[in-house]
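All protein chains but one are shown in place.
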Amino acid sequence: MSLIVAAFGFGLVSMSIIAISAVGFTMQFGITNMINLAYGQVMIASAYAAYAVNNAGVSIWLALPVGAVFGAVFSFLLNRLIYAPFQRKGTNLIGMVIISLAVSLVIANVMLPIVGYYSVSYHQNPGTTYHLGSIALTGAQLAIIAVAVVVMLAIYALLRFTRLGKAMRATAANPTLARNCGIPTARVVDLAWLITGALCGVAGTVAGMNSDSFSVASGSEFLIPIIAASILGGAGSPYGAMIGAVLIGEMTEISAAIISPEYKQVVAFAVLVLVMVLRPQGLLAKRGALAAAG
Amino acid sequence: MPVETDALAATPAADPQPSAERPLLVASHVSRHFEGVRAVEDVSIDVLPGRITGLIGPNGAGKSTFLAVLAGTLPASSGTIILDGDDVTALPAFRRARRGLVRTFQLPSEFAQLTVIENLLAAAPTNRGDSLRGALLGKRYWRADENRLVEQARDLLDRFRMSAKESDYASSLSGGQKRLVEIMRALMLQPRLLLLDEPMSGVHPSIVGEIADYCESLRDDGLTILMVEHELHMIERMCNPVIVMAQGSVIGQGTMTALRQQREIVDAYLVG
Partner (left out) sequence: MTYYVTTLLVYAAVDILACLAISLQFGVSGIVNFSFIIFQAAGAYTAAVLSLPRDTANGGFQTYILGLNLSFPIPWIAATLVGALLAPPIGLVVLRRLRSDYQAIAMLVLSVIASLVVTNTPAFLDGAAGLALVPQPLSDKFNPYSDGYHWAYTAGALVLAVIVFFIVQRIINSPYGRSLRAMRENEVAAKALGKNAVAMKMSVFVVGGAIAGLSGAILVGFITTWAPSTWLYPETLILFAAVIVGGRGNNYGAVLGALLVPVGFEEATRYLPTFGPPGLIPALEWVCIGGLILGFLWFRPRGVLPEQRRVFAARPKPIEATEQYAGRD
């Protein structure tokens, strides 16, 4: 029993990381109507960017913003240089998926010779371990949870209260209508890629902090719980992704404690399959992963 | 403010042979809700055979949604749809199409990388080669069907004066030509009821009259048509009766002339 409670504690950390990444992932989908399969690779590239700074002797907490900025700029350029031109050309949905998978492959293999094949880990002081019953979390893990809470609140405030947030929601709902209403959609899309890219960078760095070590191969591993959480919540819905992250984070950690850690991803996948069969639109979205009816 | 539909339906001023006709399609209390938005709310209509029924109304009135619900592209939230005595409400779109309830789309939806004649042939329902088994059995098995359908498609192309475009990719056609391809494609199924969703939108004005001519000629051959359209003078020319929708509900129906005398309808739509 205490094992499960302890796993629940790790689940809090997992869900935090998944939430940050899944919100970015699902917002990219919401705004641009495309699934960016290179997201996991951008996460890992950002984690390495933070590692470069960290390795030079800077605290990982100061390196975290570097990861965020790297992720933002990288994602922005990715959209500007590759995705947006293809979309303007009229490439269809499946074309864009193939393109993003190809991009993911290119990023991973350009990174390999640069950062090497071996796993690395951050130089960090995990801090004191805090106990609450069977739950035992390090100071660093608590800090990750705090980062996630701050980021979620910031996203909520952005979407709820700012002009930019409203413009983003309008653009996501209907780009043509938004443009006709005088919303500078091109700029909104640029900003959306910067913001979601920053989330991606933060997520990659905290994911690196929470794991013993990471390597280029971790990129595709990151992606599965993110996809599962996004689709579970309803593709394109940031709040849905948050709920999805909570569920996926806890389910994977608790099942890891009960069954075996190797099957963490399998549990995330099982959830994904169930959602696809029972409610493809997800918990919160109108359309989600659902095809046009007919 | 919905007007009593019954009162209007009971004024078939220009109907040549009222009441005796058995409707081809009866939609009763059909609703379609999207996450709380009532796009179509409790709509009941009869479509009489051998006529072009018009469906008009302001943007957002739910006309296209209603058409999609009739064709099965969108499932109905409630209500029943009876086609020639058979309840088709639970059938998916492709089964309704096979029963003769065939629609076209508001946005161009040609099979872009198929040639014009292939667009028509792809819609043909009775080709022995149009199954995995038939395909594997080889050309000898389906050649006769194919030849017959090519002839049928060519007859249609002649009738719609599109023969010259037979082997062009559909993507290369003009807006009006794409409309004609979609209509011909639907006709390949030999439909009992053709649902046209704004067949004249995005079409060069010079072709609008041509499309109307084709529709009337099809009607004269006995085809029943239900048409959503914004071109009111064309609706007036072709359609009897005309059904007016606003905010998801039917607010009136009758001949165009009769409708023009209904103050509420004029207020709701015809003027603004």
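Going by the order they are written in, the chains are A and B; count residues from 1 in each one.
Definition applied: contacts are C-beta pairs under 8 Å (C-beta built on N, C-alpha and C of every residue); 3 or more make two chains touch, one makes a residue touch a chain.
A quick note: this is a predicted structure, and the numbers were derived from the prediction, not measured.
The hidden chain, counted over the whole complex, makes contact with A, B.
Between the chain not shown and the residues B:Ile52, B:Val69, B:Leu83 or B:Ala123, the one that touches is B:Ala123. Touch with the chain that is not drawn comes from one residue among B:Val30, B:Ala71 or B:Ile225, which is B:Ala71. From the options B:Leu114, B:Leu232 or B:Val266, the residue with contact to the chain not on display is B:Leu114. Contact between subunit B and the unshown chain involves residues 71, 73, 92-95, 97-98, 102-103, 105, 109-115, 117-119, 121-125, 127, 129-132, 134-136, 138-139, 142-143, 145-147, 150-151, 154, 166-167, 169, 185-186, 189. Mapped onto subunit A, the interface with the missing chain covers residues 34-35, 37, 82, 85-86, 89, 91-99, 101-106, 108-110, 112-113, 117, 220, 224, 227-228, 231, 235, 260, 262-263, 265-266, 269, 272-273, 276-277, 280, 287, 289-292, 294.
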